[in-house]
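Below: the structure, in C-alpha coordinates.
Heads up, one of the protein chains got dropped from this complex, but the rest are sitting where they should.
We just call them A and B in the order they show up, numbering each chain from 1.
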Amino acid sequence: MLRVEGLNAGYGDVQVLWDINLNVNMGETVALIGPNGAGKSTLLNCICGLLPTPKGTLFLEDDDISLVPGHIRTKKGLVQIPEGRKLFSAMSVEDNLSMGAYVRSDKAQVSEDLEWAFTLFPELVSLRHQLAGSLSGGQQQMCAIARGLMSRPRYLFIDEMSLGVAPVIVDRLIVAIRDIQAEAKMGLLVVEQDVMLALELASRAYVLETGCIVSHGDSTDMISDPKIVEAYLGM
Amino acid sequence: MTAQQPSIATNPAPGAKRAKPSRRPLIIALVLLSTFVVLLPAVLGGYWMRVLTVVFIFAIMAESVNIIAGYAGYNALGNAVFFGVGAYIVGVTTTQLNVPFWAALLLAGLGCVAYSVVIGYPILRLSGRYFLMATLGLLEITREVVLNLDITGGAQGIATPVMDVSPEFANRLFYYLALAVLATVVWVTWWIQRHNMGLALRAIKFDEEAARTMGINSTWYKTQAWAVSAFFTGLAGGVYAYFLAYIEPASVFEIATSVRMYIEHVFGGAGTVFGPVLGALILELLSEFVWARFTEIHYLILGSLVILITLFVPKGLISYIRKIPVHRLDAWVIGLFRRDSAGREESED
Partner (left out) sequence: MGDNILEARGVSISFGGVQAVKDVSFEVPRGVIFGIIGPNGAGKTTLLNGISGLVPLSAGHIEFEGQRISGTKKPHQIARLGIGRTFQVARPFDGLTVRENIAVGAVFAGKVGGRKHAEVWSLVDEVMEFVGNADKQDSLVPDLPVAQRKRVELGRAVAIRPKLLLLDEVMAGLNQREVESVMEMVRRIRDRGTTIILIEHIMKAVMGLCDTVMVLRSGQRICVGTPSMVCADDQVIAAYLGDRYAKRKADIGELEQGHAQS
(Lines give C-alpha, C1' and ligand atoms only; values in the text may rest on other atoms or scores of the structure.)
Protein backbone atom coordinates (compact mmCIF):
# COMPACT_ATOMS: atom_id res chain seq x y z
CA MET A 1 0.00 0.00 0.00
CA LEU A 2 1.01 3.58 -0.70
CA ARG A 3 -0.04 5.82 2.14
CA VAL A 4 0.01 9.59 2.45
CA GLU A 5 -0.35 11.03 5.93
CA GLY A 6 -0.84 14.62 6.99
CA LEU A 7 0.67 16.11 3.86
CA ASN A 8 1.01 19.91 3.67
CA ALA A 9 2.69 21.60 0.72
CA GLY A 10 2.85 24.72 -1.34
CA TYR A 11 4.87 26.96 -3.61
CA GLY A 12 6.94 29.54 -1.81
CA ASP A 13 4.69 31.36 0.63
CA VAL A 14 1.49 30.09 -0.92
CA GLN A 15 0.18 26.96 0.75
CA VAL A 16 -1.74 24.74 -1.62
CA LEU A 17 -2.41 21.49 0.24
CA TRP A 18 -3.65 21.04 3.79
CA ASP A 19 -3.48 17.80 5.79
CA ILE A 20 -3.92 15.30 3.00
CA ASN A 21 -4.55 11.69 3.98
CA LEU A 22 -4.85 9.21 1.18
CA ASN A 23 -3.97 5.62 0.34
CA VAL A 24 -3.78 3.36 -2.69
CA ASN A 25 -3.66 -0.43 -2.40
CA MET A 26 -1.82 -2.72 -4.76
CA GLY A 27 -4.18 -3.85 -7.51
CA GLU A 28 -6.63 -1.05 -6.79
CA THR A 29 -7.65 1.88 -9.00
CA VAL A 30 -8.33 5.04 -7.03
CA ALA A 31 -9.56 8.34 -8.40
CA LEU A 32 -8.65 11.85 -7.25
CA ILE A 33 -11.25 14.30 -8.51
CA GLY A 34 -11.86 17.97 -7.95
CA PRO A 35 -12.11 21.28 -9.74
CA ASN A 36 -9.37 23.13 -11.50
CA GLY A 37 -6.86 24.60 -9.13
CA ALA A 38 -7.77 22.29 -6.27
CA GLY A 39 -4.19 21.02 -6.08
CA LYS A 40 -4.50 17.60 -7.69
CA SER A 41 -1.37 17.90 -9.81
CA THR A 42 0.44 19.40 -6.87
CA LEU A 43 -0.43 16.37 -4.78
CA LEU A 44 0.87 14.02 -7.45
CA ASN A 45 4.08 15.99 -7.69
CA CYS A 46 4.53 15.70 -3.94
CA ILE A 47 4.00 11.95 -4.00
CA CYS A 48 6.49 11.54 -6.81
CA GLY A 49 9.06 13.71 -5.10
CA LEU A 50 9.02 16.57 -7.59
CA LEU A 51 7.88 19.02 -4.96
CA PRO A 52 9.31 19.27 -1.46
CA THR A 53 6.83 18.57 1.30
CA PRO A 54 7.76 20.34 4.49
CA LYS A 55 5.13 18.55 6.50
CA GLY A 56 3.72 15.06 6.13
CA THR A 57 4.78 11.47 5.60
CA LEU A 58 4.73 9.11 2.66
CA PHE A 59 4.77 5.39 3.28
CA LEU A 60 5.55 2.78 0.66
CA GLU A 61 4.68 -0.66 2.07
CA ASP A 62 5.36 0.69 5.56
CA ASP A 63 8.70 2.24 4.57
CA ASP A 64 8.91 5.95 5.19
CA ILE A 65 10.07 7.41 1.88
CA SER A 66 9.28 11.03 2.67
CA LEU A 67 12.87 12.10 2.24
CA VAL A 68 13.70 9.93 -0.73
CA PRO A 69 14.48 12.06 -3.79
CA GLY A 70 12.27 11.90 -6.88
CA HIS A 71 14.49 9.89 -9.19
CA ILE A 72 14.97 7.20 -6.55
CA ARG A 73 11.21 7.03 -6.06
CA THR A 74 10.91 6.16 -9.74
CA LYS A 75 13.31 3.29 -9.20
CA LYS A 76 11.19 2.17 -6.29
CA GLY A 77 8.25 1.93 -8.64
CA LEU A 78 6.40 5.25 -8.32
CA VAL A 79 5.75 6.48 -11.85
CA GLN A 80 3.84 9.52 -13.02
CA ILE A 81 2.24 10.15 -16.38
CA PRO A 82 2.07 13.92 -16.20
CA GLU A 83 -0.64 16.27 -17.29
CA GLY A 84 -0.17 17.22 -20.91
CA ARG A 85 1.82 14.07 -21.50
CA LYS A 86 5.24 15.77 -21.66
CA LEU A 87 6.53 13.39 -24.28
CA PHE A 88 9.95 13.88 -25.83
CA SER A 89 8.46 15.40 -28.95
CA ALA A 90 11.65 15.29 -31.00
CA MET A 91 12.12 11.59 -30.37
CA SER A 92 10.28 8.72 -32.00
CA VAL A 93 7.54 6.77 -30.27
CA GLU A 94 9.83 3.81 -29.82
CA ASP A 95 12.57 6.00 -28.34
CA ASN A 96 10.09 7.52 -25.93
CA LEU A 97 9.13 4.08 -24.75
CA SER A 98 12.78 3.10 -24.39
CA MET A 99 13.32 6.21 -22.28
CA GLY A 100 10.61 4.93 -20.01
CA ALA A 101 12.81 1.95 -19.27
CA TYR A 102 15.83 4.14 -18.52
CA VAL A 103 16.03 3.12 -14.87
CA ARG A 104 15.93 -0.58 -15.65
CA SER A 105 18.88 -2.84 -16.26
CA ASP A 106 17.09 -6.07 -17.19
CA LYS A 107 17.42 -5.80 -20.98
CA ALA A 108 15.51 -8.96 -21.84
CA GLN A 109 12.49 -8.00 -19.78
CA VAL A 110 12.54 -4.53 -21.30
CA SER A 111 12.05 -5.81 -24.85
CA GLU A 112 9.29 -8.10 -23.61
CA ASP A 113 7.57 -5.15 -22.03
CA LEU A 114 8.02 -3.17 -25.22
CA GLU A 115 6.13 -5.83 -27.13
CA TRP A 116 3.45 -5.90 -24.47
CA ALA A 117 3.03 -2.15 -24.81
CA PHE A 118 2.46 -2.55 -28.52
CA THR A 119 -0.07 -5.30 -27.90
CA LEU A 120 -1.94 -3.03 -25.53
CA PHE A 121 -1.86 -0.18 -28.02
CA PRO A 122 -1.81 -1.67 -31.54
CA GLU A 123 -2.35 1.85 -32.89
CA LEU A 124 1.20 2.68 -31.90
CA VAL A 125 2.76 -0.08 -34.01
CA SER A 126 2.48 1.84 -37.26
CA LEU A 127 3.61 4.98 -35.47
CA ARG A 128 6.67 3.32 -34.03
CA HIS A 129 9.22 5.47 -35.78
CA GLN A 130 7.19 8.64 -36.01
CA LEU A 131 8.14 11.68 -33.97
CA ALA A 132 6.09 11.85 -30.81
CA GLY A 133 5.40 15.55 -31.32
CA SER A 134 3.51 14.84 -34.54
CA LEU A 135 0.94 12.53 -32.99
CA SER A 136 -2.64 13.42 -32.20
CA GLY A 137 -3.76 13.99 -28.61
CA GLY A 138 -5.13 10.51 -28.20
CA GLN A 139 -2.09 8.85 -29.75
CA GLN A 140 0.18 10.90 -27.51
CA GLN A 141 -1.74 9.81 -24.46
CA MET A 142 -1.33 6.16 -25.47
CA CYS A 143 2.36 6.73 -25.99
CA ALA A 144 2.65 8.42 -22.62
CA ILE A 145 0.88 5.62 -20.82
CA ALA A 146 3.01 3.04 -22.59
CA ARG A 147 6.14 4.95 -21.67
CA GLY A 148 5.04 4.96 -18.05
CA LEU A 149 4.44 1.24 -18.14
CA MET A 150 7.94 0.66 -19.42
CA SER A 151 9.31 1.54 -15.99
CA ARG A 152 7.47 -1.47 -14.56
CA PRO A 153 5.69 0.70 -12.03
CA ARG A 154 4.25 -0.66 -8.86
CA TYR A 155 2.23 2.48 -8.40
CA LEU A 156 1.19 4.46 -11.43
CA PHE A 157 -0.22 7.99 -11.36
CA ILE A 158 -2.06 9.33 -14.37
CA ASP A 159 -2.75 13.06 -14.41
CA GLU A 160 -5.69 14.29 -16.49
CA MET A 161 -5.76 11.54 -19.05
CA SER A 162 -8.79 12.92 -20.89
CA LEU A 163 -7.48 16.44 -21.53
CA GLY A 164 -7.20 17.14 -25.22
CA VAL A 165 -8.32 13.65 -26.15
CA ALA A 166 -11.40 12.87 -28.25
CA PRO A 167 -14.19 11.09 -26.32
CA VAL A 168 -13.97 8.05 -28.55
CA ILE A 169 -10.32 7.67 -27.74
CA VAL A 170 -11.05 8.20 -24.05
CA ASP A 171 -13.26 5.12 -24.13
CA ARG A 172 -10.43 3.27 -25.83
CA LEU A 173 -8.07 4.35 -23.07
CA ILE A 174 -10.47 3.15 -20.39
CA VAL A 175 -10.40 -0.30 -21.96
CA ALA A 176 -6.62 -0.20 -22.09
CA ILE A 177 -6.37 0.78 -18.42
CA ARG A 178 -8.62 -2.09 -17.44
CA ASP A 179 -6.46 -4.48 -19.43
CA ILE A 180 -3.36 -3.11 -17.75
CA GLN A 181 -4.79 -3.56 -14.29
CA ALA A 182 -5.94 -7.07 -15.08
CA GLU A 183 -2.41 -7.99 -16.16
CA ALA A 184 -0.14 -5.97 -13.88
CA LYS A 185 -2.28 -5.37 -10.82
CA MET A 186 -0.50 -2.21 -9.80
CA GLY A 187 -1.71 0.51 -7.52
CA LEU A 188 -3.26 3.08 -9.83
CA LEU A 189 -4.16 6.64 -8.91
CA VAL A 190 -6.08 8.54 -11.56
CA VAL A 191 -6.45 12.30 -11.38
CA GLU A 192 -9.41 13.53 -13.37
CA GLN A 193 -11.59 16.54 -13.80
CA ASP A 194 -14.16 14.46 -15.65
CA VAL A 195 -16.09 12.96 -12.78
CA MET A 196 -17.82 10.16 -14.62
CA LEU A 197 -14.63 8.98 -16.26
CA ALA A 198 -12.93 8.86 -12.89
CA LEU A 199 -15.75 6.98 -11.20
CA GLU A 200 -15.95 4.46 -14.04
CA LEU A 201 -12.28 3.69 -13.88
CA ALA A 202 -11.83 3.59 -10.15
CA SER A 203 -13.26 1.58 -7.32
CA ARG A 204 -12.69 4.37 -4.83
CA ALA A 205 -12.50 8.12 -5.10
CA TYR A 206 -11.21 11.14 -3.14
CA VAL A 207 -12.60 14.60 -3.71
CA LEU A 208 -10.10 17.46 -3.43
CA GLU A 209 -11.34 21.02 -3.08
CA THR A 210 -9.04 23.96 -2.56
CA GLY A 211 -6.31 21.81 -1.12
CA CYS A 212 -8.40 19.69 1.24
CA ILE A 213 -9.96 16.25 0.91
CA VAL A 214 -13.66 16.95 1.40
CA SER A 215 -15.04 13.53 0.66
CA HIS A 216 -14.05 9.97 -0.17
CA GLY A 217 -15.60 6.58 -0.58
CA ASP A 218 -16.55 3.83 -3.02
CA SER A 219 -17.23 4.99 -6.55
CA THR A 220 -20.74 3.63 -6.59
CA ASP A 221 -21.61 5.68 -3.51
CA MET A 222 -19.80 8.76 -4.71
CA ILE A 223 -21.85 9.12 -7.86
CA SER A 224 -24.76 10.43 -5.91
CA ASP A 225 -22.70 12.34 -3.35
CA PRO A 226 -23.81 15.97 -3.43
CA LYS A 227 -20.43 17.02 -2.00
CA ILE A 228 -18.96 16.52 -5.44
CA VAL A 229 -21.13 19.11 -7.11
CA GLU A 230 -20.54 21.36 -4.14
CA ALA A 231 -16.78 20.95 -4.49
CA TYR A 232 -16.89 21.94 -8.12
CA LEU A 233 -19.55 24.60 -8.05
CA GLY A 234 -19.53 25.97 -4.55
CA MET A 235 -23.03 25.04 -3.55
CA MET B 1 11.02 55.70 12.37
CA THR B 2 14.44 55.95 10.76
CA ALA B 3 15.30 59.30 9.29
CA GLN B 4 15.23 59.06 5.56
CA GLN B 5 17.98 59.92 3.17
CA PRO B 6 16.81 63.10 1.54
CA SER B 7 16.63 62.16 -2.08
CA ILE B 8 14.98 64.16 -4.73
CA ALA B 9 14.39 61.24 -7.00
CA THR B 10 11.55 59.72 -5.03
CA ASN B 11 7.86 60.42 -4.84
CA PRO B 12 6.42 63.89 -4.53
CA ALA B 13 6.05 65.57 -1.18
CA PRO B 14 5.03 63.01 1.40
CA GLY B 15 1.67 63.33 3.10
CA ALA B 16 1.12 65.49 6.12
CA LYS B 17 1.22 62.53 8.46
CA ARG B 18 4.90 61.85 7.91
CA ALA B 19 7.76 64.15 8.84
CA LYS B 20 9.58 65.59 5.85
CA PRO B 21 13.08 64.20 5.56
CA SER B 22 15.68 66.85 5.86
CA ARG B 23 16.79 68.29 2.57
CA ARG B 24 19.44 70.44 4.08
CA PRO B 25 22.48 68.32 3.24
CA LEU B 26 21.48 68.05 -0.38
CA ILE B 27 20.77 71.73 -0.74
CA ILE B 28 24.06 72.65 0.83
CA ALA B 29 25.88 70.25 -1.45
CA LEU B 30 24.16 71.68 -4.49
CA VAL B 31 24.89 75.25 -3.56
CA LEU B 32 28.55 74.47 -2.93
CA LEU B 33 28.84 72.57 -6.16
CA SER B 34 27.13 75.22 -8.21
CA THR B 35 29.32 77.95 -6.78
CA PHE B 36 32.38 75.90 -7.48
CA VAL B 37 31.41 75.19 -11.05
CA VAL B 38 30.45 78.78 -11.78
CA LEU B 39 33.68 80.15 -10.36
CA LEU B 40 35.90 77.55 -11.96
CA PRO B 41 36.75 79.45 -15.17
CA ALA B 42 38.57 81.99 -13.08
CA VAL B 43 41.26 79.43 -12.34
CA LEU B 44 41.10 77.10 -15.31
CA GLY B 45 43.13 77.35 -18.44
CA GLY B 46 41.52 77.28 -21.86
CA TYR B 47 42.19 73.62 -22.43
CA TRP B 48 40.39 72.41 -19.35
CA MET B 49 37.55 74.84 -19.88
CA ARG B 50 37.02 73.35 -23.27
CA VAL B 51 37.24 69.86 -21.86
CA LEU B 52 34.61 70.68 -19.27
CA THR B 53 32.40 72.26 -21.92
CA VAL B 54 32.36 68.99 -23.81
CA VAL B 55 31.68 67.17 -20.54
CA PHE B 56 28.71 69.46 -19.94
CA ILE B 57 27.45 68.75 -23.44
CA PHE B 58 27.57 65.03 -22.80
CA ALA B 59 25.91 65.57 -19.47
CA ILE B 60 23.07 67.39 -21.23
CA MET B 61 22.63 64.49 -23.61
CA ALA B 62 22.82 61.89 -20.88
CA GLU B 63 20.26 63.78 -18.87
CA SER B 64 18.06 64.07 -21.95
CA VAL B 65 18.13 60.42 -22.91
CA ASN B 66 17.33 59.73 -19.28
CA ILE B 67 13.89 61.22 -19.75
CA ILE B 68 12.84 58.86 -22.50
CA ALA B 69 14.91 55.86 -21.43
CA GLY B 70 15.52 56.07 -17.71
CA TYR B 71 12.05 57.35 -16.87
CA ALA B 72 9.74 56.14 -19.61
CA GLY B 73 11.61 52.92 -20.29
CA TYR B 74 11.88 53.53 -24.00
CA ASN B 75 15.55 52.92 -24.57
CA ALA B 76 16.53 55.30 -27.32
CA LEU B 77 20.04 54.12 -27.98
CA GLY B 78 20.09 56.23 -31.10
CA ASN B 79 19.09 59.49 -29.40
CA ALA B 80 22.21 61.23 -30.73
CA VAL B 81 20.25 61.68 -33.93
CA PHE B 82 18.89 64.85 -32.36
CA PHE B 83 22.40 66.00 -31.53
CA GLY B 84 23.22 65.82 -35.21
CA VAL B 85 19.97 67.40 -36.33
CA GLY B 86 20.41 70.23 -33.83
CA ALA B 87 23.99 70.81 -34.96
CA TYR B 88 22.94 70.90 -38.58
CA ILE B 89 20.00 73.20 -38.03
CA VAL B 90 22.36 75.69 -36.42
CA GLY B 91 24.97 75.04 -39.11
CA VAL B 92 22.63 75.51 -42.04
CA THR B 93 20.59 78.43 -40.71
CA THR B 94 23.58 80.46 -39.62
CA THR B 95 25.55 79.95 -42.80
CA GLN B 96 22.86 79.81 -45.49
CA LEU B 97 20.09 81.88 -43.98
CA ASN B 98 22.04 84.30 -41.85
CA VAL B 99 20.04 83.57 -38.78
CA PRO B 100 21.70 84.86 -35.63
CA PHE B 101 23.16 82.20 -33.35
CA TRP B 102 20.68 82.50 -30.51
CA ALA B 103 17.69 82.19 -32.80
CA ALA B 104 19.37 79.29 -34.60
CA LEU B 105 19.87 77.56 -31.29
CA LEU B 106 16.21 77.88 -30.44
CA LEU B 107 15.31 76.61 -33.91
CA ALA B 108 17.59 73.65 -33.34
CA GLY B 109 15.70 72.71 -30.22
CA LEU B 110 12.28 73.20 -31.75
CA GLY B 111 13.26 71.47 -34.97
CA CYS B 112 14.25 68.42 -33.01
CA VAL B 113 10.98 68.51 -31.12
CA ALA B 114 9.12 68.47 -34.41
CA TYR B 115 11.27 65.66 -35.71
CA SER B 116 10.72 63.55 -32.61
CA VAL B 117 6.96 64.08 -32.70
CA VAL B 118 6.67 63.16 -36.36
CA ILE B 119 8.94 60.12 -36.11
CA GLY B 120 7.55 59.20 -32.73
CA TYR B 121 4.11 58.69 -34.21
CA PRO B 122 5.08 55.37 -35.75
CA ILE B 123 8.14 54.51 -33.70
CA LEU B 124 6.80 54.98 -30.17
CA ARG B 125 4.30 52.26 -30.86
CA LEU B 126 7.15 49.78 -30.94
CA SER B 127 8.03 47.97 -27.79
CA GLY B 128 11.32 47.51 -26.00
CA ARG B 129 14.03 46.19 -28.23
CA TYR B 130 12.24 47.11 -31.44
CA PHE B 131 12.10 50.73 -30.40
CA LEU B 132 15.78 50.59 -29.55
CA MET B 133 16.67 49.24 -32.97
CA ALA B 134 14.42 51.74 -34.67
CA THR B 135 16.23 54.66 -33.01
CA LEU B 136 19.55 53.26 -34.15
CA GLY B 137 18.14 52.95 -37.61
CA LEU B 138 16.91 56.52 -37.38
CA LEU B 139 20.38 57.71 -36.51
CA GLU B 140 21.88 55.93 -39.49
CA ILE B 141 19.20 57.02 -41.91
CA THR B 142 19.34 60.64 -40.86
CA ARG B 143 23.08 60.69 -41.26
CA GLU B 144 22.82 59.30 -44.76
CA VAL B 145 20.18 61.84 -45.71
CA VAL B 146 22.29 64.71 -44.40
CA LEU B 147 25.30 63.29 -46.19
CA ASN B 148 23.49 63.34 -49.48
CA LEU B 149 21.82 66.73 -49.35
CA ASP B 150 23.41 69.74 -50.96
CA ILE B 151 22.17 72.27 -48.49
CA THR B 152 24.04 70.54 -45.71
CA GLY B 153 27.27 70.54 -47.62
CA GLY B 154 27.24 66.77 -47.86
CA ALA B 155 30.45 65.05 -46.83
CA GLN B 156 32.27 68.35 -46.71
CA GLY B 157 30.37 69.41 -43.66
CA ILE B 158 29.76 72.96 -42.59
CA ALA B 159 32.14 75.45 -41.08
CA THR B 160 30.10 77.61 -38.75
CA PRO B 161 30.85 81.31 -38.51
CA VAL B 162 33.53 82.16 -36.02
CA MET B 163 32.43 84.71 -33.49
CA ASP B 164 34.19 88.04 -33.42
CA VAL B 165 35.48 87.71 -29.89
CA SER B 166 38.70 86.78 -28.14
CA PRO B 167 39.45 83.08 -27.55
CA GLU B 168 39.24 83.51 -23.79
CA PHE B 169 35.84 85.10 -24.09
CA ALA B 170 34.65 82.39 -26.48
CA ASN B 171 35.81 79.66 -24.10
CA ARG B 172 33.95 81.23 -21.24
CA LEU B 173 30.88 81.87 -23.36
CA PHE B 174 30.54 78.26 -24.38
CA TYR B 175 31.39 77.03 -20.91
CA TYR B 176 28.59 79.04 -19.34
CA LEU B 177 26.20 78.38 -22.22
CA ALA B 178 26.63 74.64 -21.90
CA LEU B 179 26.36 74.94 -18.13
CA ALA B 180 23.16 76.95 -18.45
CA VAL B 181 21.55 74.41 -20.74
CA LEU B 182 22.66 71.62 -18.40
CA ALA B 183 21.17 73.40 -15.41
CA THR B 184 17.93 73.85 -17.35
CA VAL B 185 17.60 70.22 -18.36
CA VAL B 186 18.37 69.10 -14.80
CA TRP B 187 15.72 71.45 -13.51
CA VAL B 188 13.22 70.17 -16.08
CA THR B 189 13.99 66.61 -15.05
CA TRP B 190 13.48 67.53 -11.43
CA TRP B 191 10.18 69.16 -12.30
CA ILE B 192 9.03 66.08 -14.22
CA GLN B 193 10.03 63.85 -11.33
CA ARG B 194 7.94 65.85 -8.92
CA HIS B 195 4.80 66.08 -11.00
CA ASN B 196 2.28 63.77 -12.57
CA MET B 197 4.35 63.34 -15.68
CA GLY B 198 7.08 61.61 -13.72
CA LEU B 199 4.64 59.22 -12.12
CA ALA B 200 3.05 58.52 -15.47
CA LEU B 201 6.38 57.83 -17.19
CA ARG B 202 7.52 55.50 -14.48
CA ALA B 203 4.22 53.64 -14.56
CA ILE B 204 4.61 53.31 -18.31
CA LYS B 205 8.11 51.96 -17.85
CA PHE B 206 7.04 49.28 -15.42
CA ASP B 207 3.86 48.18 -17.14
CA GLU B 208 2.45 50.19 -20.02
CA GLU B 209 -0.71 48.15 -20.42
CA ALA B 210 -1.61 48.42 -16.76
CA ALA B 211 -0.78 52.12 -16.88
CA ARG B 212 -3.25 52.64 -19.69
CA THR B 213 -5.99 50.89 -17.77
CA MET B 214 -5.26 53.30 -14.92
CA GLY B 215 -6.14 56.23 -17.11
CA ILE B 216 -2.66 57.15 -18.32
CA ASN B 217 -2.62 58.27 -21.93
CA SER B 218 0.68 56.62 -22.65
CA THR B 219 0.97 57.93 -26.20
CA TRP B 220 0.69 61.50 -24.96
CA TYR B 221 3.26 61.09 -22.21
CA LYS B 222 5.74 59.16 -24.33
CA THR B 223 5.57 61.75 -27.05
CA GLN B 224 6.11 64.54 -24.55
CA ALA B 225 9.04 62.75 -23.00
CA TRP B 226 10.77 62.18 -26.29
CA ALA B 227 10.08 65.75 -27.36
CA VAL B 228 11.73 67.15 -24.23
CA SER B 229 14.61 64.75 -24.70
CA ALA B 230 14.98 65.80 -28.33
CA PHE B 231 14.80 69.50 -27.49
CA PHE B 232 17.72 69.49 -25.12
CA THR B 233 19.78 67.07 -27.18
CA GLY B 234 19.21 69.39 -30.11
CA LEU B 235 20.37 72.37 -28.07
CA ALA B 236 23.49 70.44 -27.14
CA GLY B 237 24.12 69.80 -30.82
CA GLY B 238 23.59 73.44 -31.69
CA VAL B 239 26.05 74.62 -29.05
CA TYR B 240 28.54 72.04 -30.20
CA ALA B 241 28.25 73.21 -33.81
CA TYR B 242 29.41 76.68 -32.89
CA PHE B 243 31.82 75.51 -30.26
CA LEU B 244 33.76 73.32 -32.63
CA ALA B 245 33.19 75.67 -35.57
CA TYR B 246 32.97 72.69 -37.88
CA ILE B 247 30.52 69.83 -38.25
CA GLU B 248 30.23 66.89 -40.61
CA PRO B 249 27.78 63.99 -40.78
CA ALA B 250 30.23 61.35 -39.63
CA SER B 251 31.09 63.13 -36.42
CA VAL B 252 27.72 64.48 -35.29
CA PHE B 253 25.71 61.40 -36.16
CA GLU B 254 28.19 59.08 -34.55
CA ILE B 255 26.94 55.90 -32.98
CA ALA B 256 29.74 55.92 -30.42
CA THR B 257 28.47 59.24 -29.12
CA SER B 258 24.97 57.88 -28.84
CA VAL B 259 26.07 54.78 -27.00
CA ARG B 260 28.31 56.80 -24.68
CA MET B 261 25.57 59.10 -23.51
CA TYR B 262 23.23 56.16 -23.04
CA ILE B 263 25.75 54.26 -20.94
CA GLU B 264 26.54 57.37 -18.93
CA HIS B 265 22.92 57.75 -17.93
CA VAL B 266 22.72 54.12 -16.88
CA PHE B 267 26.02 54.28 -15.03
CA GLY B 268 25.03 57.34 -13.10
CA GLY B 269 21.53 56.15 -12.42
CA ALA B 270 18.73 55.83 -14.95
CA GLY B 271 15.52 57.39 -13.76
CA THR B 272 17.17 59.73 -11.26
CA VAL B 273 17.61 63.49 -11.48
CA PHE B 274 21.35 63.76 -10.92
CA GLY B 275 22.52 60.31 -11.90
CA PRO B 276 23.12 60.97 -15.61
CA VAL B 277 25.08 64.14 -14.84
CA LEU B 278 27.26 62.23 -12.44
CA GLY B 279 27.71 59.42 -14.91
CA ALA B 280 28.68 61.76 -17.72
CA LEU B 281 31.06 63.67 -15.50
CA ILE B 282 32.89 60.60 -14.33
CA LEU B 283 33.04 58.76 -17.61
CA GLU B 284 33.92 61.73 -19.77
CA LEU B 285 36.68 62.93 -17.44
CA LEU B 286 37.95 59.40 -17.19
CA SER B 287 37.88 59.10 -20.94
CA GLU B 288 39.84 62.31 -21.28
CA PHE B 289 42.42 61.04 -18.81
CA VAL B 290 42.71 57.65 -20.46
CA TRP B 291 43.01 59.14 -23.91
CA ALA B 292 45.78 61.42 -22.82
CA ARG B 293 47.79 58.69 -21.10
CA PHE B 294 46.84 55.49 -22.86
CA THR B 295 45.97 56.55 -26.35
CA GLU B 296 46.53 53.18 -28.01
CA ILE B 297 44.34 51.16 -25.72
CA HIS B 298 41.85 53.91 -25.05
CA TYR B 299 38.89 52.02 -26.35
CA LEU B 300 39.98 48.79 -24.75
CA ILE B 301 39.94 50.42 -21.36
CA LEU B 302 36.64 52.14 -21.93
CA GLY B 303 35.07 48.99 -23.30
CA SER B 304 36.20 47.02 -20.28
CA LEU B 305 34.79 49.72 -18.08
CA VAL B 306 31.41 49.36 -19.76
CA ILE B 307 31.44 45.62 -19.05
CA LEU B 308 32.43 46.18 -15.44
CA ILE B 309 29.71 48.76 -15.02
CA THR B 310 27.07 46.41 -16.33
CA LEU B 311 28.24 43.66 -14.03
CA PHE B 312 28.76 45.56 -10.82
CA VAL B 313 26.82 48.77 -10.94
CA PRO B 314 23.69 47.88 -12.89
CA LYS B 315 21.45 50.21 -10.94
CA GLY B 316 23.74 53.16 -11.32
CA LEU B 317 25.95 55.06 -8.93
CA ILE B 318 23.18 57.08 -7.36
CA SER B 319 21.64 53.96 -5.85
CA TYR B 320 24.88 53.38 -3.94
CA ILE B 321 25.34 57.00 -3.01
CA ARG B 322 21.91 57.04 -1.47
CA LYS B 323 23.03 54.47 1.00
CA ILE B 324 25.59 56.80 2.48
CA PRO B 325 24.16 58.04 5.78
CA VAL B 326 24.29 61.65 4.76
CA HIS B 327 22.10 62.75 7.61
CA ARG B 328 24.74 61.57 10.03
CA LEU B 329 27.44 63.42 8.17
CA ASP B 330 25.24 66.47 8.16
CA ALA B 331 24.63 66.27 11.87
CA TRP B 332 28.35 65.93 12.49
CA VAL B 333 29.17 68.98 10.40
CA ILE B 334 26.51 71.03 12.14
CA GLY B 335 27.82 69.82 15.43
CA LEU B 336 31.17 71.30 14.56
CA PHE B 337 29.72 74.77 14.43
CA ARG B 338 27.38 75.11 17.35
CA ARG B 339 26.73 74.29 20.91
CA ASP B 340 24.65 71.23 21.45
CA SER B 341 21.71 71.18 23.85
CA ALA B 342 23.72 69.77 26.73
CA GLY B 343 25.79 72.90 26.80
CA ARG B 344 29.06 71.34 25.72
CA GLU B 345 30.89 73.51 23.34
CA GLU B 346 32.33 72.13 20.18
CA SER B 347 33.52 74.52 17.61
CA GLU B 348 35.98 74.71 14.86
CA ASP B 349 37.17 77.74 13.05
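Everything below uses one rule, namely that a contact is a pair of C-beta atoms (placed from the backbone, for glycine too) under 8 Å apart; a residue touches a chain by one contact, two chains touch by 3 or more.
Here the structure is a predicted model, which means the values were calculated and not measured.
J.: Determine which of the presented chains are touched by the chain that is not presented, and list them.
T.: The chain that is not shown is in contact with A, B.
J.: Hey, which of B:Phe169, B:Phe206 or B:Tyr320 is the one touching the hidden chain?
T.: Considering the complete complex, B:Phe206 is the one touching the chain left out.
J.: Which of B:Ser34, B:Asn217 or B:Thr310 touches the chain that is not shown?
T.: Of all options in B:Ser34, B:Asn217 or B:Thr310, contact with the hidden chain holds for B:Asn217.
J.: Kindly note down the residues of chain B that lie in touch with the hidden chain.
T.: 11-17, 196, 199-200, 202-203, 205-207, 209-218, 271
J.: Extract the touching residues of chain A with respect to the undisplayed chain.
T.: 13-15, 35-37, 193-197, 199, 210, 223-224, 228-229, 232-235
Just so we're on the same page, only the chains that are shown with their structure count from here on.
J.: State, to the nearest whole Å, the distance from the C-alpha centre of chain A to the C-alpha centre of chain B.
T.: Averaging C-alpha atoms per chain gives centres 61 Å apart.
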